[in-house]
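Let me give you the structure first, and then I'll get to my questions.
All protein chains of the complex are present and in place, except for one that has been dropped.
Let's look at chain A:
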C-alpha cells in the first residue's frame, strides 16, 4: 500500500498544510510519496523531501502547473494514481478545488475534511458545521481524501526522501489565471498562528478594526481573523473569515472581540486551546465556549488589553 500526498506550495516553498496531510497519511499507514506539481518548484520539492516519513517526492515541473488550475492538477494526479491506495490533500481552498475532480475521474467517492483516521478505510469527519462527527467507511479501491489541518499535528523534519522528476501531462488549457490579489501581511498565517485576535460586527467599521485590533495583535505576535459579518461589511478581506465556510483554526489562544458566536463561527474556532471572548452582551453564545469571558464594551477594554500584555 502506498499513499500519494499532494503538496500545497507556492512554487518557492512548501505550505504548512502539507505537513498536516503527511501526518494523516502516516496514520493511515503505508509508504508515503509526495507529489509536487508546479513551475520552478525545486525548492518546494526539496522541502517536501525533508519531511519525516516521506519515502519519495515526485516532481512535475511545467509552466502550466504554476497557477495550480484544478483541471491540469487533477489530470496529472489521475495519470499518476496507479499503485496508490490513497490520494491525500490538505483541505485548503486549493485541495478542495482539485480533489473532488480527481475522485470523479477515478469514479470514487471523495472524503472531505477528515479529522481522524480509524483504519485504512474508515475516517472521522465533521458534518453540520461540526455539530456532529461522522465515522465513514469507504468501499472504493482508491480513497481520495482531504485533511482538515487542525485535526493532525504537523509532521517534523528529519527525512531525506529521493526526489524524482516525472513527466508533466498536457496543458488542457481549460482555465487561465487572469490575476491574483493576495493579502499581504507581515503577520503569521491565520491557519498556522499560535494566537489569533478576531473581530466581529461589534467593531462597527474597518477603521475601528484596524485601530483597536492591530496594536493588540502586534503586541501578541498574533494573526488577525474575523467573523463573516465583519468580512461582509468590508472591515477586512475575505481571507480573514473564520468559520464553517471560511478558515478552520485551532490556535493556542483565540480572542473573539465583538463576535456573538453563531454556530457557523464556532465551527471554525471551537477547537482552539484557550478561547477569550470580549462582548458587551452577557448572553452572547460565544461565552458558552469561552474559557475566559469579559463582559465589557470593547472600545474601552481592548486598548487596555493591548497596553497590559
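By definition in this document, a contact is a pair of C-beta atoms (placed from the backbone, for glycine too) under 8 Å apart; a residue touches a chain by one contact, two chains touch by 3 or more; residues count from 1.
Basically, contacts and distances are computed from a predicted model.
Novice: I notice the complex is incomplete. Of the names "Succinate dehydrogenase hydrophobic membrane anchor subunit", "ABC transporter ATP-binding protein", "Sarcosine oxidase subunit gamma" or "Electron transfer flavoprotein subunit beta", which is the UniProt protein name for the chain that's not shown?
Specialist: "Electron transfer flavoprotein subunit beta"
Novice: One chain is left out of this view; which of A:88, A:168 or A:290 touches it in the full complex?
Specialist: Only one listed residue reaches the unshown chain, and that is A:290.
Novice: Footprint of the hidden chain on chain A, which residues?
Specialist: Spelled out for chain A, the touching residues are 69-71, 74, 92-94, 96-105, 107-113, 122, 126-140, 174-183, 191, 195, 220, 228, 231-232, 237-239, 244-245, 247, 252-253, 263-264, 270, 273-276, 282, 287-296, 301, 304-305, 308-309.
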